[in-house]
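What follows is a single structure, and I will ask about it in a moment.
Yeah, one chain of the complex is gone here, protein chain that is, but the others are all in their spots.
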Amino acid sequence: MVTKETELLDEIKSEFKVDGRVQRKQRIWVSTDKNKLIEMCNWLKDHGFVHLSAVSVTDWLEDGKYELTYHLWSYDDKILITVKTKIDREKPTISSVMPIWEESAQIHERELHELFGVKFKGNSDLVPLFLEDWGGPPPFRKDFDWRNYVREEYYSKENEREKVYYD
Amino acid sequence: MVKRSKKAKTMRKIIKAIWIFNWFNSCGFIELVPLVGSRWDMERFGMIIVGTPRHADVLFIAGYQTLKSIKRAQRVYEQMAEPRVVIALGSCTMTGGMYWDSYNTIKRLEDYLPVNLYIPGCPPRPEAVFEACEKIFQHVKELQ
Partner (left out) sequence: MIDEIEPAPKDSDYDFYFGPAHPGSGNFGVKLKIDGERVVSARADPGYLHRGFEKLMEYRTPIQNAVLSDRLCVLEPLNWNLVHAEAVDELMGIDVPERAKYIRVIMAELSRIQSHIIWYGVFSIGTGFDTGFKMAFGYRDYILDLFELITGGRVYPAGYICPGGVRRDFPNGARDKILKVLDKMDEMIKLEELENPALDVRAKGVGILKVKDAIRLGATGPVLRGSGMKTDVRKDEPYEIYDRLDFEVPVRNEGDAYARYWIGIEEMKQSIKIVKQALEDLPDGEVTVPEFKRPKVKVKMPQGEVYIRNEVARGEAAVYMVSDEGSEPYRCKIRGPDFLHMIPVLECLLKGAQIADVPAIYWSLNICPADMDR
């Protein structure tokens, strides 16, 4: 059955040679390589995807990779498309999408730089956003266990009220 | 005639109506705002909200504090004039509450500020806040 979503997906596949799928009505998921990302985002913006809903990072610890996802919405066609790429976890760098979506991309990238440690080339304002004087590792990585950290820093086993946090 | 110390006499003269400072931080403040509204009117007891800590008697710490906001709360506390009272609302000030495993919230308020009264609940009802204020008046009346 041919719908708006399958037509758009076929157009993207023939233009960029990537794989993707239509999950349900109004949802398309596409995976691409990090070198083709900027070209694909420019193409999508010219085809009506003017609203950048969110940018997010998933930390796959065993594979040693960070997976970046860009969620874009089009007000004319009413379709949401998600573009996924993978980058290396120990030295995470990627070029910024600020030239395409300007301020709304800038603030999302600033948050991800602070919480995951990703460097975005081309974004000049990557100062800390939420934390003040934080000396530890980027907090949202999978190898930083919060429960161990909190038990060492704040609680003590001798306190009667706090013994329960230690089982 | 009961003989009272000088401190008790001054306290009885000063604490007749308590003024609260506007530090409405985090979740607990949502149940402090109806106290100003028209259903649980707090002005009939003489309590009002003031805009500067130098005029205030009571500081309400209404919920969890993060490392960034506890520094500001300490500076606000130092600017208040004696006699002053700190009231801690909610279970997050006692043992960390719902966010016990978060890296950025503080777990025991008594390590940072001297607390006079704890009110349990998540968040506590407005009637509980009135009962806490009543306890302050009771304490002043019984001072020797």
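As written, the chain order gives the labels A and B, with residue 1 at the start of each chain.
Throughout what follows, a residue touches a chain if its C-beta (ideal position, glycine included) is under 8 Å from a C-beta of that chain, and two chains touch if they have at least 3 such contacts.
Predicted model, so just to flag it, every value in this text is computed and none were measured.
J.: In the complete complex, the non-displayed chain touches which residues of subunit A?
T.: Touch with the absent chain occurs at residues 26-27, 29, 50-54, 56, 58-59, 69, 71, 73, 75, 78, 80, 82, 101-104, 106-107, 111, 129-132, 139-140, 146-147.
J.: For subunit B, which residues lie in contact with the unshown chain of the complex?
T.: 22-27, 30-31, 33-34, 36-39, 49, 51, 53, 64, 66, 68-69, 72, 76, 98-99, 101-105, 122-123, 125
Throughout what follows, only the chains that are shown with their structure count from here on.
J.: Just curious, how far off is subunit B from subunit A if you go by their C-alpha centres, in Å?
T.: A distance of 41 Å separates the two centres.
J.: Along subunit B, where are the residues that touch subunit A in the complex?
T.: Against subunit A, subunit B makes touches at 67-68, 94-96, 100-104, 106-108.
J.: Using the touch definition up top, name the residues of subunit A that touch subunit B in the complex.
T.: 131-133, 136, 139, 146-147, 149-150, 154-155, 161-162, 165
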